[in-house]
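There's a structure below that I have some questions on.
Complex shown without one protein chain; remaining protein chains in place.
Our next item is chain A:
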Amino acid sequence: MKLTKLLTTAAMALGLATAAVAADKTKVGFIYVGPRNDGGWSQHHHEAAVEMAKHFGDKVEIVEQENVPEGADAERVITQMALQGADLIFTTSFGFMDPTVNVAKKFPNVKFEHATGYKTAPNVSVYSARFYEGRAIQGTLAGRMTKSNVVGYIASYPIPEVIRGINSAYIHAKKVNPNVKFKIVWAFTWFDPAKEADAAKVLIEQGADVILQHTDSTAPHAAAQAAGNVYTFGQAADMAEYGPMPRISSIIDVWAPYYIQRTQAVIDGSWASVNTWDGIKAGMVGIGEISDVVPADVKAEAVALQDAIVSGAYHPFTGPLNKQDGTPWLAAGEVADDGALAGLNFYVEGIEGAIPQ
């Protein structure tokens, strides 16, 4: 009896102490659609979250939830984080959009940041990265490196984000290699190593010797490695463990600076709803090192393109460009505006096949 009482008192004292400390801490929540060790999208958000927490040290506490299904479950998980005192919540998948907006209505004092969506509110910001800039560099490399003139592309879902990437890669591959052809496989998943490996194998069988992927696992790299003379690109993560062959470069998601900046804003009380769409220049999109199997002149060409994008001298979607059906889209020298890019739902001229509907 006595021991129990002693323990209870100790526990209460401890509880009070934690509560007191917690009051000073800014609590930041992160919700991931996949496992935090998926090797790609979710892992990079997780690592950025950890980096952000390290940056702030004792001032910030992070809470994380992984493998959250998009839909009703997401709404509950977000609500739960808000109830438990999170000050700022990052929801890191497109499908969390409506749940985020719904919960935000109920918790006007909590700030929300939704990745890759388009719905904002006074306490909801959206943020995304201009990955198509990285795709332009991949396209250039792919066009130069292919010998069969067949480039394989593992696409995830037919959403503007993915279609933008395909178009950007194709435009720039075509620019350096007019004979290039794209073969596109729709995997209808963001992360499924088995499906991705199958897609890669099919593409290789159909003659592709460069494979681009918009899915998050390293399975296509393993398949390419097994096949031999096939080049791949890291997606979301550098995937450097597959370099210098087959992985010859990568697009890396760099979220940590943004997370640090937004958390700082909450601490300072200066947070306001914003719509952020940053690219290579702002550091949100990283280009992984181009490996030595790429000839020096090709590498220089890719780096020059990257420099032009960073300096603002060049935009990957610059006319003249036609839509797939031949109707004009952008006149010579015309640059696509962000609105059109955000909702892009057609292929540019030259890409074969239809977007699944």
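Heads up, the rule we're going with is that a contact is a pair of C-beta atoms (placed from the backbone, for glycine too) under 8 Å apart; a residue touches a chain by one contact, two chains touch by 3 or more; residues count from 1.
Keep in mind that, in the parts below, contacts and distances are computed from a predicted model.
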Name per UniProt, for the chain absent here [options: "Cation:proton antiporter subunit C", "Nucleoside ABC transporter membrane protein", "Proteasome subunit beta" or "Peptidoglycan synthase FtsI"]: "Nucleoside ABC transporter membrane protein"
From A:64, A:196 or A:349, residue that would touch the chain that is not displayed: A:64
Residue of A:206, A:261, A:275 or A:345 in touch with the missing chain, whole complex considered: A:345
Among A:26, A:80 or A:273, the residue in touch with the chain that has been omitted: A:80
Residue numbers in chain A that touch the chain omitted from display: 29, 35, 63-67, 69-73, 75-77, 79-81, 83-84, 94-95, 98, 102, 118, 157-160, 188, 342-345, 356-357
